[in-house]
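This report concerns only the one structure given below.
Every protein chain but one is kept in place in this view of the complex.
Right after this comes subunit A.
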Amino acid sequence: MPSTIAEKILARAAGVDVVKAGDNLPVRPDYMIAYDFPGYTDVMFKQMHDDFGIRTLAEPHRYVVFIDHMLTKGTEQERQVHQVTRDWCEFYGIELHEARGIGHQVMAELGYALPGNFLIHFDGHISGAGAFGALGWGVRRDLLEAWVSGQIYLDVPATTRFELVGELADGVDSRDLVHHIIGEYGADGCAHQVMEFAGPGARGMSIDRRQGLCGMAMFTGAVSAVFEPDEAALAYASRVARTEFTPQLPDEGADYAAVHTIDLSELRPRVVLPGSARSDNTRGVDELAGTPVTKAFIGSCASGRIEDIRAAALILDGRKVAPGVELNVVPTSDSVHQQAEDEGLLDVLRAAGAQIARSSCDFCFGYQKPLQPGENCISTGVLNISGRMGSTEANIYMGSAYTVAASAVAGTISSAEGVARS
């Protein structure tokens, strides 16, 4: 029976020949991932030990933990949170990756997000693994089910296929594509489904942009997103793979809930109004031109990769961040940071007046330099609900790294279109 990528990955992970959308069955993830966060990992480890009586893990290599939140205050509370995580990981023999960058990026660099792999996490931005042809699914507290049983019951999702053609114009990137998709098909346009990206436009998209796009899948209602693994994905995976892997491609005649063709060359920069990413909050940048900003942020698991930093450097080269605006740039991982340094990009950003911070999740959730009441921030972060980056009385607009950099220079929300060519 012809299958989608998601169906093939889930069938393999479930140890059956075929699954189809709507089936409910237990599936064994290749990796069961978490980042340490109070109320999540500390509670889950304690439940596993105290309530379930689990003292040893049969397959500790399937558990992966990152320390990427709460790294920037240097407080005793931070130290304690992380020490609890270190102690549990040592007790169970779980590999812990500490302060190397944002886990959703580091998992790719360390070879967990391999084509054909099935990954779960309590956090939905694990879907960024789809850039490599892996299926990453955020299951919230159901991660505990997998941790204690090695498997998780899931409804096999239907798939919507996106045939991408054309190339993104200068100053436009995949962040604009995801907001375009939400604008066109709604905040539940892919509800409970997987988004499958293919076509020449997909193959022409850099890995970084694929990660940014897939990582935002939840805002279309999707449970995940996945690209057909191509030469670029396989080349990356081969370089970092920690195990063998089995890439999965969709079968001819696979059953899709919908198929949409999108011409990337027609996309224009988008900005999302404060509140949420839903479609009626999605606007063309030009509609919001002139809106003043005091903070600008390039980072998060959906941005801050080398392509995003190159985009920012392209805009900021020879220009200055406007007076009264603070631009913070946070590379997605330490290795991205190093590459950006080696390419001279961070020198360009510093010369323009940007502030560069060590990689972590802390800006995106309002832990580091929280927004103050009345501030307007333009951000590549993943979420713009009230209070997400600090005060509930601050406004968060979201856009691409191009748009954020251009807005930082202008001091108002501005498009980068044309700037790249000038």
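Basically, a residue touches a chain if its C-beta (ideal position, glycine included) is under 8 Å from a C-beta of that chain, and two chains touch if they have at least 3 such contacts; residues count from 1.
The rule is short, and it goes like this: contacts and distances are computed from a predicted model.
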| item | value |
| --- | --- |
| Complex member absent from the view - protein name from UniProt, among "Alpha-IPM isomerase", "Carbohydrate ABC transporter permease", "Thiamine transport system substrate-binding protein" or "Glycolate oxidase subunit GlcD" | "Alpha-IPM isomerase" |
| Among A:V139, A:V293 or A:A322, residue touching the chain not depicted | A:V139 |
| Of A:S206, A:T291 or A:S386, the residue in touch with the unshown chain | A:S386 |
| Of A:Y40, A:Y63, A:F162 or A:F227, the one touching the omitted chain in the full complex | A:Y40 |
| Touch list for subunit A against the chain that is not drawn | 24, 39-40, 43, 47, 50-54, 124, 138-142, 144-145, 148-149, 153, 155, 186-188, 191-192, 218, 221-223, 276, 278, 383, 385-388, 392 |
